[in-house]
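With one protein chain withheld, the remaining protein chains of the complex are depicted in position.
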Amino acid sequence: MILLLLKRIGFMIFTMIVVSIILFLLLETGLTGDPATRVLGNFASDEQKEIWRDQQGYNQPVIVRYAKWLGNFATGNLGTSIRYKGPVKDVLLPRLWNTAILGFWTFAIMIPLSLTLGILSGMKEGSLLDRTISVFGILTTSVPEFASAVFFSALFVFGLKWLPGTSSMSDGFEFKQLLLPAMVLVVYDFGYVARMTRASMAEVMTSQYVRSAVLKGLPYRQVIIRHALRNALIAPFTVIMLQINWLLSGVIVVEFFFAYKGFGALLLEASLNNDIALLEACAMVAVVVAVSSQTIADIGYTFLNPRIRFS
Amino acid sequence: MTTESTTQMPSVGYGAAILRFIKSFGLLRESWVGMIGAVLVLFWVIVAVFAPLIAQFDPNASIQPFAKPGAVAASGSTFWLGTDHMGRDILSRIVWGSRTVLIYAPLATLSAYTVGILMGLMAGYRGGLVDDILSRISDIILSFPVLVLYIIVIATIGASGFNIVIAITFASSPGIMRIVRGLVLDLRNRDYVAAAQTRGESDWRIMLVEILPNARGPLIVDACLRLGYVIITIGVLGFLGLGLPPPDPDWGGMVNETRQMAMVFPHMTLFPCIAISSLILGFNLLADGLREISLRD
Partner (left out) sequence: MTDNQDPVLLCKDLCISYYTRAGEIPAVVDFSLTVKPGETIGIVGESGCGKSTVAMAIMQYMGANGGIKSGSITFKGRDLTTLNEDELRSIRGSEISMIYQEPFASLNPSLKISTQLMEVPLAHENISKEEARKRSVQMLTDVNLPDPERVMESYPHQLSGGQQQRAVIAMGLLSNPSLLLLDEPTTALDVTVEAGIVKLIADISKKFGTSQIYISHNLGLILETCDRVFVMYSGEVVEEGTINSLFTWPKHPYTHGLFSCIPLPTTDKNAAPLKPIQGQLPLPFERPSGCYFGPRCDHFEQGLCDKDHFRMENVEGSAPDHRVRCLRYKDIDHTKEASGDTAKESLEIGKRVLNVDGMKKYYEVKDASLMALIAGKSVRHVKANEELNFTAHESETVAIVGESGCGKSTFAKVLMGLETGTEGEIRHKGKDISDIEVRDRSTKQIRSLQMVFQNPFDTLNPSHTIGGQISRVIRQFGIETDKKKVFDRVMTLLDTIKLPRDFYFRKPRQLSGGQKQRIGIARAFAGNPNLVICDEPVSALDVSVAAAVTELLMDIQREHKTTLLFISHDMSVVRYLSDRIVVMYLGHLLERGTTEQIFAPPYHPYTEALLSAVPIADPEITKRRIVLEGNLPSAINPPKGCPFCTRCHRKIGDICDNEPPQDQVVSDRHVIKCHIPIEELSKIKPVIIVPDESERIHAK
């Protein structure tokens, strides 16, 4: 058990290091184009480029540069953003906080909704409720975030005029502005989680141990809560943890669409503007968040499953 | 029961195999969900194939800006879905755009599947070190948030149709590998595989002839879902301005270009969104129908 934990954490660190090497190779070396050209533009003279390279330490050996780069990262020195003309850290942190708020509300709505629907439809497989939920889930999963953003805007912003069309929060935090982005994210994702929950629940409901619980004469509530749910919720737990990874993709589209000043929009901006330091920082943050959530999912899965816990 | 003389040697024909394949789609009648999906997909395939006949305008020609749906052009033809800010006919752009999607999405999926299946077969059947290495690589790729990965890859190698196929192959083949690996781990313990091993068949024959055909059920369902997902990805990349370079019509790109005008001209964004959603819905419903049928037998 302890060994398993150490193993998972070890792998997490390993993944992050590998990712950092890939990022470094992609963005900091000449592998995919000269960084100097990327930063200074196509019309900079060779002389200017050379000076820039010298200043930025690009003429040192790759290994040394990588070690320095990694060291800076580890100590929290994320470099300077070209676009924002300031330390990356100062730009990044408030943006991350904004995205965390958006993510929190998305999950706060999505998890109860998708678990309830999934369990309800899994309890009676093939019933009308089950079929309705499942088709509805497919329908919502089929609409990409940008399309549902368009549809919702058309309805709630231009049609009913209930909600603001942008979420820039220029006059301070306003919950009303958070509603549309969160809704778009929930609508796209709840179908998937609900479907996974349904599959897990349906499998458990047809299992022999649920049959034997029913035939023991236990009350239906007890069969569901004690015997079915405990096993049926192991898989969805992992799925939900992995949705954090997905959310990091989703927020890029949604924040871009609604001009929400979050982490996703920042990452996109950095990549469109060749703001390498910022892009690296954003990518590393994304990977750290994704890999840690996966590690938590793995550890949680073993913890929830006594078959693994005690062996 | 046939007597000795009547059992003839089989004539091996591809015609029969193709016929059987088409017949297997007849099973879809049993699932109305799958049927709707098939109809939607078929609709867009027909639109893409006959695009030159259906579209009445050049998709990239600037004819008459800001025309409302139903407006009549100078040539006498109608802009059924209106025109965009650059005066291009939206219907023609959607029709031609279906070609873009239905060329790149299946191409990317196919390429991801080829890589994923080969990796999955190797990892699952050979096991050991090969499995360890391939699994670790795919774990690392899968730990990236997908879109972040696409943005970084596209940002470094540039946006083009070919690069999108590469990026999608890179990002989705590890997922396919995991599925194939799981299936192979189960199938390789079957007695018919042992029988093939004991008669000295080569590893590749066992993987491709004995194992892979028996994994096709779940893989076909997954391929349909993944196709839908790849279409979303292509759309999203287009929407973020990382898709195909203009001016070729691309549904996601159309939304990106016109979304600032959605307040006044909602038709410019709404119709491409409906188009992409309906195609994805088609593939997802088809996958659901296929899965339902495969569970019945």
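Letters A and B mark the chains in the order given here, with residues in each chain numbered from 1 onward.
Rule of thumb we're sticking to: contacts are C-beta pairs under 8 Å (C-beta built on N, C-alpha and C of every residue); 3 or more make two chains touch, one makes a residue touch a chain.
Quantities reported herein were computed from a predicted structural model and do not represent experimental measurements.
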{"item": "Touch criterion as defined above, residue of B:I103, B:I133 or B:A195 at the omitted chain", "value": "B:A195"}
{"item": "Chain B residues that touch the omitted chain in the full complex", "value": "1-4, 7, 9-10, 190-192, 194-195, 197-202, 209-210, 213-214, 216"}
{"item": "Contact set of chain A toward the excluded chain (per top definition)", "value": "2-3, 126, 207-209, 211-220, 222, 226-227, 230-231, 234, 304-307, 310-311"}
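Just so it is clear, only the chains that are shown with their structure count from here on.
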{"item": "Chain B - residues contacting chain A, complex", "value": "33, 139-140, 143-148, 151-152, 155-157, 228, 232, 235-236, 239-241, 252, 255, 259, 262-263, 266, 269-270, 273-274, 276-277, 280-281, 284-285, 288"}
{"item": "Chain A residues within the chain B interface of the complex", "value": "11, 15, 18-19, 23, 26-27, 32-33, 134-135, 138-139, 141-147, 150-151, 153-154, 157-158, 165, 245-246, 248-250, 252-253, 256-257, 267-268, 271-272, 274, 279, 282-283, 286-287, 290-291, 294"}
